[in-house]
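Note that one protein chain is taken out, while the other chains of the complex remain in position.
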Amino acid sequence: MKRKLPNITSKIPPIAAMAVILLGWEVVSISGIVPSYMLPSPVAVLTALFGDLPTILFHAKFTLLESFYGLLIGIALAFVFATMMDRFRVMDQAFYPIMIITQTIPTIAIAPILVLWMGFGMAPKITLVVITTFFPITIGLLDGYKSVDPDAIRLMKAMGASRAQIFRHVKFPGALPQFFSGLKISASYAVVGAVVSEWLGGFNGLGVYMTRVKKAYSFDKMFAVIIFIVIISLLLLLAVNIVSRITMPWLQVEKEKNHE
Amino acid sequence: MKRKLPNITSKIPPIAAMAVILLGWEVVSISGIVPSYMLPSPVAVLTALFGDLPTILFHAKFTLLESFYGLLIGIALAFVFATMMDRFRVMDQAFYPIMIITQTIPTIAIAPILVLWMGFGMAPKITLVVITTFFPITIGLLDGYKSVDPDAIRLMKAMGASRAQIFRHVKFPGALPQFFSGLKISASYAVVGAVVSEWLGGFNGLGVYMTRVKKAYSFDKMFAVIIFIVIISLLLLLAVNIVSRITMPWLQVEKEKNHE
Amino acid sequence: EDGAQEKITFCLDWTPNTNHTGLYVAQAKGYYEEAGLDVEIVQPPENGAALMCAAGQAQFAIEAQDTMAASLALDEPLGITAVAGIIQHNTSGILSRKGDGIDKPAGLTGKTYSTWDSPIELAVLENVVNGDGGDFSQVTLIPNDITDEPAALAANQTDAIWVFQGWGGINADVEGVDCDYFAFSDINPVFDYYTPVIIANNDYLAENPDQAKAFMEATAKGYEFAAENPDEAAQILIDGDNTGSLKDAEELVKKSQEFLSTKYIDDAESWGVIDADRWNAFYKWLYENQLCDKDLTGVGFSNEYLPQ
Amino acid sequence: MSSEQNKVILRAEHISKTYGEKKVLEDISIHLEQGELVSLLGVSGSGKTTLFNVLSGIIPPDEGKVYLKDQDVTSTPGSISYMLQKDLLLPHKKMIDNVALPLVLKGMKKAEAREKANPLFAEFGLEGTQYQYPSQLSGGMRQRAALLRTYLSSSGVALLDEPFSALDTLTKASVHKWYLEVMQHIDLSTLFITHDIDEAILLSDRIYILNGTPGTIKDEIVIQERKPRAEDFALSEEFLEYKRQIISKL
Partner (left out) sequence: MSSEQNKVILRAEHISKTYGEKKVLEDISIHLEQGELVSLLGVSGSGKTTLFNVLSGIIPPDEGKVYLKDQDVTSTPGSISYMLQKDLLLPHKKMIDNVALPLVLKGMKKAEAREKANPLFAEFGLEGTQYQYPSQLSGGMRQRAALLRTYLSSSGVALLDEPFSALDTLTKASVHKWYLEVMQHIDLSTLFITHDIDEAILLSDRIYILNGTPGTIKDEIVIQERKPRAEDFALSEEFLEYKRQIISKL
């Protein structure tokens, strides 16, 4: 019971800050300093959000599916790459610079090319999500593998463990915390990645919907979609947090200990 | 002399990997499996790059200026925010969630709005670069401040140091390594951020040039610009690396020691 | 009717609007289904309908004759052919606030114009402005990121915008913004080129000529229906647009449809026919003014897939 | 102690090892008898850890052989248990799985391994901690758990590399006492490395002094004092005499 108290008090400042921002925004829009097509009021945005919810949800389904598949494939790819790069020094040297290069290519430029190559379906969108998400996860896993105490590996060897056993019992679980740090970054970019690729070519999805409302000058709806995207990104982050807590119960124990 | 040897051998794998990729790409495009407007050959792209260099350089000037100013402002902002958030717990609690939210807003959606608010000049582009770059630097600085040994601070207090002196002599230099880690991430996004915002509205800059060559179906030129962007991003990264080495000579000393 | 239908992807040039009504009518009235075709109408990636068509991701798409020139003039031209003109004449022109004096091209001198920054667009403007005794070099150019032209004019975001009379012009009436307008084709007959055209993938045409003809026949029926029943056709477009972007624009769609119903066929013998003389005249003008590297006379269009 | 007391259980013969151009060990021959506790004293860098790495089989010697109960185990990891300076309990495994890990590595089912490890927790003074995580235990308890794992991983011979150096002075004293009792109880033979002369005298039957570059066995000192040692052995004149003798040789 007692332990929950600081949790509640720690939520006051962010909520207060948000409230101040929203209030300021509302005042600016109501006062008429800024015309409404430039900055719709929060109330108008919320009205648009709830009024448009069925349409938004319809489109969100596609965006979420793309983000989800993209993230899954990104994780799988990151896992394969990081593990190979950790295992073989040559792979590491060969792929690391290429991975950095992929991150400096503007996605906005390749998204239309991907659509050209892969058509109107989900494939190009998923690919773009994979490109934006696999890098932070790979880096997280690589750092995680490297953070494993070499003495722990020496100990495992002394116990007669095979390479696979060392991976299973020491390297992989040891890399989990950094893997999840990387995944959190990726998760917060996944939805945005899907939206960007939809924006640049597609038929369904929040990105497509946004281009439409933008063309119709419905900035309230546009902001409503932005807010919706922010919310699902935060929910995705929350989900990753929950999974990480379930997957790594020992960290919870350590944290509790430090709070005592 | 001897120490340079591993440096050279370590460069063989990435160069080999790049060569394999370029060769495969050239073969695919020459063989005619993929039409050139879908994938121009590397030779065509290089020809376009050198042929178009004056035009590309003209536009690059704008993009680089935007990236540079954006990065500078991003650093300044990150510095102010991180320092305030480290100093006042309430600030930390209030701003951290808001900072995460800013990172889940699709830049592609706010870029046109920024143009609407700020006009067609450099301001909206610089703003977008600031938005994309300030977050990793802030996080880096915050982590850096937190990584400072509390005993070092206690020692400084015992020596009668003021809060400003503690910041100057311990906290700030102690946070530099993480600040530069964050800056490296930001630097690799800065140019891309500027390109995205140009793409969505403007007269000059690589993003504008890309939309133009794309309309003319000059995919070789389009790829040439992409490659150019990758190269300047890598150069920017290199510059940050050099600055970080000059700023933190003691890390060089430590590294050399570990290599002995 | 039992899954044996041939699948066709049709890529629009923009969000659904009254240029597309015939397609939606053919879809809704079952003309495609009768022809044994399963047509899916999709939207393009940024400015990419022609590419998507050339890449075979769509069999048919919508392009405009002016932007198509660049793709035909490449060393390795895109494999696309215009198979029908959706609207017989160029109905585009310059929209401006009433009373600003931009009711004729010379009035642009000293004013601000929102441009897409395309060489052909600027050359056309230069031609009409200077031809009218104005000075194009004194026109201030700003980037065009405008989607609601009358509103932008009313808000003084710009002084003049290139619009299609059947949409932007009508929209000015609907929104109650008093505007001036002049059309390019009235000023220089060379500019009476084809604006929206239906293009098809060349490989597809070579391999499936009969299917292509069947598709075009059904499409033609759709546009003929739209020409005769503008009100019903407008409703079909609004209902058929699963993007929902037209739901709140019923008045605009209906008025636009009424305007366009007389423009689809106009003075041609039937819908879609491309007049070779007008087509070639414009491409010749492009070539002569160095807006195009190749002489495209006779290139890029065909009337042979239209119903005879 | 048992009647087998004088049976040699571990024997290293003429071990040499060179890293690059640096010779680290030269012609080392040592042995360990059943039930014995022998310590290896030497300054930093004399090659003590390297010798243990060779004995445990994780690095091959350039020359020489290692025998466990007359069987050649040179370069064969997994037959002798090895405990490093740190406890190296895996933070993500519960205590019982940490301790049972050597059994699982040898192919035993997890449930079976747990069953086998479980009763030993009481023996090592760890009853009730089976389903806790390592971070929930004190330093002394973790050290004992690492020792239990070491015990489960082999044939009764343990190599301990500075096992007690991370403990504070007072905890160390109690762990020393406990370790001697356990060793006797489970019939463990131990070879251990230390920097601490007091510790070596207090615990060992014999002390090897390893020194020089390359490291060689400089001396062997037998501590005659009967075991278990008297409470005040560390404060006795005999103890001081041994200490003087060793200091003169280092």
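Note that the chains are named A, B, C and D in the order they appear, and that numbering of residues resets to 1 at the start of each chain.
We take it that contacts are C-beta pairs under 8 Å (C-beta built on N, C-alpha and C of every residue); 3 or more make two chains touch, one makes a residue touch a chain.
On a predicted model such as this, the values are computed, not experimentally measured, just so you know.
Student: Among D:122, D:222 or D:240, which one touches the chain that has been omitted from the display?
Tutor: Only one of D:122, D:222 or D:240 touches the chain omitted from view, namely D:240.
Student: Against the chain that's been left off, what residues of chain D make contact? List them.
Tutor: Its contact residues with the unshown chain are 43-44, 168-170, 195-197, 235, 237, 240, 243-244, 247.
Student: Considering the whole complex rather than only what is displayed, give the residues of chain B touching the chain that is not shown.
Tutor: 149, 151-152, 154-161, 165, 169-170, 173-174, 176, 248-250, 253-254, 257
Going forward, only the chains that are shown with their structure count from here on.
Student: For which pair of chains is the number of C-beta contacts greatest?
Tutor: More C-beta pairs are in contact between A-B than between any other chains.
Student: Rounded to the nearest whole Å, what is the centre-to-centre distance of chain A and chain B, using the mean of the C-alpha atoms as each centre?
Tutor: So the centroids are 19 Å from each other.
Student: So what's the Cα centroid distance for chain A and chain D, whole Å?
Tutor: Once rounded, the distance between the two centres reads 48 Å.
Student: Quick check: how many Å separate the C-alpha centres of chain B and chain D?
Tutor: A distance of 52 Å separates the two centres.
Student: Chain A: which residues touch two or more other chains?
Tutor: Residues 112, 116-117, 214.
Student: Which positions in chain D are in touch with at least two other chains?
Tutor: none
Student: With chains as vertices and touches as edges, which is it: line, ring, star, complete or other?
Tutor: Contact pattern: none of line, ring, star or complete.
Student: Which chains touch which?
Tutor: After working through each pair, the chains in contact turn out to be A-B, A-C, A-D, B-C.
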